[in-house]
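Left out: one protein chain. Kept in place: all the others.
Labels A and B are assigned to the chains in the order they are written; within every chain, residues are numbered from 1.
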Amino acid sequence: MHYIIVGAGPSGVTACETIRKLDQEAEITLITGQQEPPYSRMAIPYLLAEKIPESGTYLRHNNEHYTHLNINLVSEKVTEVNADDNSLSLSNGQSLSYDQLLIATGASAISPLIEGIDLASVHNCWTLEDARRIAEKAVAGSSVVLMGAGFIGCIILESLLKRGVHLTVVEMGDRMVPRMMDDTAGGLLKSWCESKGVQILTSCQVSSISETGDALEVAIKGSETLSADLVICATGVKSNMSFLENSSIELDQGIMVNKFLQTNIDNIYAAGDVAQGLDFSDQSWHIQAIQPTAVEHGRIAAINMVKSNSCEHHGSINMNILDTMGLISTSFGQWMGVAGGEEAVLLDKKNYRYLKLQFKDEYLVGVSSLGHTQNIGVVRGLIRGKAKLGVWKERLMKDPSRLMEAFLASSMSQA
Amino acid sequence: MEKSLVINPDKCTGCLQCELACSYENEGVFNPSKSRIKVFTFHQEGRFVPYTCTQCSEAWCQQACPVDAISLNPVTGAKEVNESSCVGCKVCTISCPFGTINYNQSSGKVIKCDLCGGNPKCVEACPTQAITYVDADQTGLDKMRQWATETDNSSSTNTANA
Partner (left out) sequence: MSWAGKLLRVNLTTAEITTESLNEEWKNDYLGSRGLASKYLSEEIDPACDPLSAENKMIMATGPLTGTSAATAGRYVVVTKGPLTNCIACSNSGGFIGAEMKNAGWDMVIFEGKSPKPVYLYVENDKAELLDADEIWGTSVWNTDEWLHNKHQDPLLRIAAVGRPAENGCFYAGIVNDLHRAAGRSGVGSVMASKNLKAVAIRGTKGVGNISDPEGFMKAVNEGKAVLAENPVTGQGLPAYGTQVLMNVINEIGALPAHNMKDVQFDGAHAISGEAMHEPRKSDGKPNLTTNAACFGCTIACGRISTIDQGHFSVENKSQYWGNSGGLEYEAAWALGADNGVDDLDALTYVNFICNEEGFDPITFGATVAAAMEMYEDGVLTKEQTGGIEFNFGSALALTKAADWVAANEGFGVDLALGSKRLCEKYGRPELSMTVKGQEFPAYDPRGIQGIGLNYATSNRGACHVRGYTVASEVLGIPEKTDPLTAEGKPGLVKAFQDATGAVDSSGICLFTTFAWSLDNIAPQVEAACGGGWTAERLAEVGERIWNLEREFNLKAGITSADDTLPARLRTEAAKTGPAKGLVSKVEEMMPEYYELRGWSTDGVPTEETRKKLGLS
């Protein structure tokens, strides 16, 4: 049996390892589009902050890991998948046959179509190569404009600041991290950033970038033109699936899959940021683009590839944790609330502490927080375990910070 | 024989000696806020519940770690954080449905129970034997793990086979 996994992110690597556990005899090929050993994007901010060397971003630290598991690593790009004859084509012209195929090609940064976006001093912050270029330009005293105050934008703020740059963030939305924060949290985060000396322009948009001498002129719709040495574009990502356009695999925002992470073609599966998987909370199908989901996908897809659809995915819970220059925020599940639900809020603006719980009947369905880190994982436990809160619902409505007690009380009664 | 921590909340008095022993062993200071084991107080019920990592077989933290910083100690069965690899991304802290792996702001890394390499200090320090370290299969830990399974039914039931 030959398994081919395309994409060496967390999803692909986890899938390979899971397959190996389940089938000692299998032939496993892992195709990575990059020259480096499989690495983690999650670690790039820490590389930029010079907390770790490049090798510190690697998904697995043992150099022999893949050899040891007898996984063939192929550093090529896949140009085409021919589902009809169970083969795929590589950029070097080679063709590979598979029995089972997993597509875990992840996503890539996308840039808005504006003038000057291709200039040499304008970069995404997505790959190790991007990181190297940013590190080169973002030196002490330089001016940097960061386009996009989303998850990636926020997480690299600290590393940029540590490098001693003057930083301006330009966000199209009316608040920071609109995809994981409400007005209150986004507003708090903005004032936090400003208190650390970062200029934040919300409801603004970079309209064009031009070169004047060594510097860049950044024209901004809604604000004054800025001069910068470096522009980092972190405005969004899209799934890497252009190589599938001519295949018979059904595509939407990502690759469409069923509850087994299987595409419309029986022996082709998809996982991670490229897969439009099931969301636990509302049972809708969309791309979550988060590490735990990628790993979960990779594992479940692998089990189903080896053990013919024996493992049903009940949906991943969408969750994020973000450290913005020391202010830690989280969001879980339906943090924005649900129709007919109730919410409980604690807010201490002065100290940047915020905790909002969302309930539906007797269940916790979502949480967003600022400044809360201890035992925060129980939020996942409570939501995912569908823990019936009983008297703790009322207690949490009164004091949301008693999450851990609520969790223990409900897990003890269920254990 | 693999051993595990067994906690009997009925015997706990809430003295925090376990937290003191844990923090001293791992951090070199008496500091409950840095303890890997925590005692939770239920005032209304008059109950104290010590709580720490069950070293669950699903190892949510280990799975979620993007840089391979959490590994299994084959002797003790503990999932251990490798400090030099951990970048402090905190993804494990939201992934563990028990909330027993936590971010330590001062070190910029995460911390969790590692069974002190097979000689848990909390057990030594507990004055009432509310925390014991015994053969794994005779513990009530299975119950806890069962609950872990239900927490994430789809994947875990099958990882047991995996």
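We take it that a residue touches a chain if its C-beta (ideal position, glycine included) is under 8 Å from a C-beta of that chain, and two chains touch if they have at least 3 such contacts.
Quantities reported herein were computed from a predicted structural model and do not represent experimental measurements.
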| item | value |
| --- | --- |
| Selected from B:Val6, B:Ala21, B:Cys61 or B:Ile94 as touching the chain missing from the view | B:Ala21 |
| Missing-partner contacts on chain B, residue numbers | 13-17, 20-21, 23-24, 27-34, 43-48, 125, 127-128 |
| Footprint left on chain A by the chain that the document does not show | 346, 348, 351, 353, 355, 371-372, 398-402, 404-405 |
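FYI, only the chains that are shown with their structure count from here on.
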| item | value |
| --- | --- |
| Centre distance in Å when chain A and chain B are each reduced to the mean of their C-alpha atoms | 27 |
| Residue ranges of chain B touching chain A (in the complex, touch as defined) | 9, 38, 40, 42, 49, 51, 60, 63-64, 66-68, 85, 87-91, 93-103, 105, 108, 140, 143-144, 146-147, 150-155, 157-159, 161-162 |
| Of chain A, residues touching chain B in the complex | 10, 14, 18, 21-22, 40-43, 46, 51-52, 56-61, 291-292, 295-296, 299-300, 303, 307, 310-315, 319-321, 323, 326, 328, 330, 332, 373-381, 384-385, 404-405, 407-409, 411-412, 414-415 |
